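Omission of a single protein chain aside, the complex is shown with its protein chains in their original locations.
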Amino acid sequence: MGGFSRRLAALTKKETKELLRDNSSLLMGVVLPLVLILIIGCGMSLDVKDVPTAVVLEDHAPTARDAVSFVRGSDYFAPVYVNSFQEAEAMLRAHEVDAILAVPPDFSRRLLAGDAHLQLILNGVESTSAMSAQGYVEAGVRAFAAEFAARRGASAGGVSIVSRIWFNDANTSTWFYVPGILMLVLTISGVFLTAVVMAREWERGTFESLFVTPMRVLELILAKTIPYFVIALLGMLLCLVVGRYLYELPMRAPLAAILGVSMLYLVTALSIGLVISALTKSQYLACHISLMVSFLPAVILSGFLFDLHAEPLAIRVVSRLLPTTYYLDALKSLLLAGGSPIVVAQDTAALMAFTLLFLALAFAMTRKKVDA
Amino acid sequence: MADVIAARSLTKVFPGKKGQPDTCALSGVTLAARAGEMTALIGPDGAGKTTFMRLVCGLMDRTAGELSVCGLDVFRTPQDVQDLLSYMPQKFGLYEDLTVAENLTLYADLHGVPAAVREERFTRLLHMTGLAAFTGRLAGNLSGGMKQKLGLACTLVRSPRLLLLDEPTVGVDPLSRRELWEILTQLVREEHLSVLVSTAYMEEAARCDRVYVLHCGQLLMGGTPEALRTAAAGLCYEVQAPPHLPLRLLQSALLTAPGVLDAVPAGGVVRFLTRRAPEELAPLRALGLQARPAEPRLEDGFMKLLKEAEAEGAAPPAEVETAAQGAAETLPLPPPASAAPALIEVEDLVKKFGAFTAVAHTSFSVHRGEVFGLLGPNGAGKTTTFRMLCGLLPATSGKLRVAGVDLRTARTQARANIGYVAQKFSLYANLTVYENLRFFGGAYGLYGRQLRERIAAVAEEFHLTDRMDEAAERLPGGYKQRLSMAAALIHAPGILFLDEPTSGIDPLARRTFWQEITRLAAGGTTIVITTHFMEEAEYCDRFMIQDHGKMLVLGSPAEIRARLGREGAPMDEVFIAIVEQARREKEGT
Partner (left out) sequence: MSQFALFCRHVAFLAQKEMRSLVKDPRMRVQLVVPVLIMGFLFGYAANYNIEDIPYVAIDASHTAASTDFLAHVEGAPAFHCVAAPGNIDAAKDLLDTGEALAILTVPETFERQLAAGETAPVQVIADGRNPALAGMIERYIARIAADWSAAQSGRTPAITLETRTWYNPNQLSRWTFLPSFLAMIAFVQVMMLAGMSIAREREQGTFDQLLVTPLSKTAILIGKAIPPVAVGLFQAMCVFLIARFWFGVPFAGNFATLMLTLFLFMVSTTGVGLSISSISRNMQQVLVYLLVLMIPMVLLSGLVTPVRNMPAALQVATYADPLRFAIDAVRRIYLEGATLGEIAPDFLPMLGVAAVTMPLSGWLFRRRS
């Protein structure tokens, strides 16, 4: 056992030194997480704001103006008033505005008769913005209709929707993305860096001399992963701290649980990296494969950008094949919702299974042999 | 009991990639290495030396046969075997981002060298390898030879039961090589170490207790060096070349003469090996030269064995016969090279890396058609000088002219006149031989029919025609070297720069290589070459020796010998004497 810890210490020291000599590790461990979390905090919001909207008032009655007054002073719209529909269309075509709200000439007259029309034309190239804009216009119009009915003494009646949003008190998009960023930081450091450093040793032939020492495979694998484990965890903690203090991320579950699940996922990521490197034994290929099989799916399919609840069944099934999905699910529960123990337990169990699978593969494939 | 390695009918077959036949790296090899002895493994490229070493280390699985190391079955308990031995692979994997000391410490820790022993051992190893002054330097910033020495030091951090060294002295200068062998013999004596070493230097094999000759995966012979040496008894002769005839021309002519098994310049004469009476040999008759019998050396026995094995049939193409078509039956006397115009001029060249002076105030010139050697211990500044000449590195100060221009600043087209073979194999490993040649041909402005013809010509010249569709990385060492040469010569350049082209190449392939050089020089190509085989300096018209960036001596082999007053001495000794003298003087002042 003395030999084990001594050799492990020596190898880990070596790995750490190599890591620290390379300034790029600092970029990876500190700069990238900070940049990501700041971009997320400042720049990423799915909610539309200030949609440039051409308002065409062909009816000059005060009621007509009232009907579309909701666009003014709203965070959602940045209205431009134009005189003709043709002009508005030209602006939409030239991307000067993304929406046209038109009040036809007979609006106020027909409103009294109870069958007024408003026209909304949207640019659907950015479908999300278009959808949201439509929703906001609808709500604005409904509110006006109700108010108009009330003004005339007639109750609108009907159903009103009182909405509340749970698990996200300030309702900022930021919180939605923070778990994803944590996941990205862990995935990148875990999969990519590990895959490349292992492949580099295969490529440079440094393993041949290392293998013929009393070193065991377990020691090698541990030593390879420990420094990257630390770097990745450091990056993640940095994100957590920024998230907590800058964005007041709730962190409903105990920190220990959050860290525990994250470390488990990190081990999964590291073992995937080990498998990729053992499979390719080439840095070049390892980079490409990591990018395509781990990074892109982690971004697209894990529920980071696209909510899995709104996905077709097939995608949901595919996403269940990725460890990332489980981690993200657990992390979201732990950070944002109260962390229902059942959900987290299920996710943790799945992650465990993945970890065991990939670790077993990594050990089976990393043999002290140089056969091509 | 005393056998530390016992192999019985050991066979290793590498399955061929789809469509290609399997390669048999070792077939039915039975050999034994005794405890407390040094055993050498020699043989040409592709003989199976490295495969054998890797099998002994448990790095590979066998195809058939048995192998026990220190009484343990390697294939059953590889880790137990690995705990007992130390191994230095051919390409020792240093960690380039770690310093010299850190690399050593890593291996010491892995082997569990106690701290008490460590201090003394490190000091000794560092002194031996001449790395004591560089302990804080990153391994990646060491010169090629120094890296090799560091690799060796890392392997020797402890005294194992069995030490395996796969060509440990490739690229290492004679001084360090001598020191290294002193250490090895000392270790064997004091610590009862058993050593298995593969080497391309026959004088190193001669220092071992037992020698095994491998050829194409088969064991040709095993026995004492004496037995191998005396195999050539009665066949060795030496002959003095007439004045003004470069040794290499006489040697080349002899090599192609029928009945001659081997010829090589050495100690100012040409040694050759023949079964016939020397008077019958055409080149000697033509020049009216008288040969005298010589004492056989190990290399002679080895060459004889290989030639005979090849003659038996199942051998690679007979290279030596065809390769020297250029060396004519009658020997033209070339004009003295110094009469030709100077093609490369270097005046007061200086290169500094920060505070470190790699090349200090060096001046020399090389004439058209000359073979110019650049010798010196590891880290002397040879490669740096080379890289400056090729325009890969800017000079700190001084004047530099290659064919009238400085390649660093000249128009790119000026580079079309040079060919460059780097120290390390540096062609595209995953491309085939043909694709590499095609690319470099294209880069040098050839295309269409001309390109096809040149590719065919160089492929023919370097015996690559059968291997055109093989990936460069899969070629054996000797073929890689030939491919590098072929790629550098595809555009028939006027100047050829060769940085240690013969490192790690077996004696047979080196003969072929030098015949090619001889032929090129005769055709007017100017050649600048670095080497660590000192006897190869004999092939040069002139050479210079550098140490610590300074030029110590410059002249023809005969001139330099005469200056030292050591006519007939082997070039190794001359080299060591010059460098040691310079170092003493430096310390004295």
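Letters are used for the chains, namely A and B, taken in the order the chains are written, and counting of residues starts over at 1 for each.
In this text, a residue touches a chain if its C-beta (ideal position, glycine included) is under 8 Å from a C-beta of that chain, and two chains touch if they have at least 3 such contacts.
If you're wondering where the values come from, they're calculated on a predicted model, not measured in any experiment.
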{"item": "Sole residue of A:Ala61, A:Ala90 or A:Val293 that reaches the chain not shown, by the stated touch rule", "value": "A:Val293"}
{"item": "Of A:Ala61, A:Ala90, A:Met263 or A:Ile315, the residue in touch with the unshown chain", "value": "A:Ile315"}
{"item": "Hidden-chain contact residue, picked from the options B:Pro114, B:Gly259 or B:Gly445", "value": "B:Gly445"}
{"item": "Touching residue (missing chain; options A:Leu122, A:Cys239, A:Ala253 or A:Ala269)", "value": "A:Leu122"}
{"item": "Contact footprint on chain B, counting only the chain that is left out", "value": "387, 390-392, 407, 412-416, 418, 420, 422, 424-431, 435, 438-445, 447, 471, 487"}
{"item": "Residues belonging to chain A that touch the chain removed from view", "value": "22, 24-25, 27-28, 31-32, 35-36, 39-40, 42-51, 67, 92, 94-95, 111, 114-132, 134-139, 141-142, 144-145, 148-149, 155-169, 171-173, 175-176, 184, 188, 192-193, 196-197, 200, 280, 282-285, 287-289, 291-293, 296-297, 299-301, 305-307, 309-312, 314-315, 318-319, 329, 332-333, 336-338, 340, 342-343"}
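Criterion: only the chains that are shown with their structure count from here on.
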{"item": "Distance between chain centroids, defined by C-alpha means - chain A, chain B (Å)", "value": "57"}
{"item": "Chain B partner contacts - residues on chain A that touch it in the complex", "value": "3, 6-7, 9-11, 13-14, 17-18, 21-22, 201, 204-216, 368-372"}
{"item": "Touching residues on chain B, where the partner in the complex is chain A", "value": "14, 54, 57-61, 78-79, 82-83, 85-89, 91-95, 97-98, 102, 105-107, 109-112, 138, 151, 154-155, 164"}
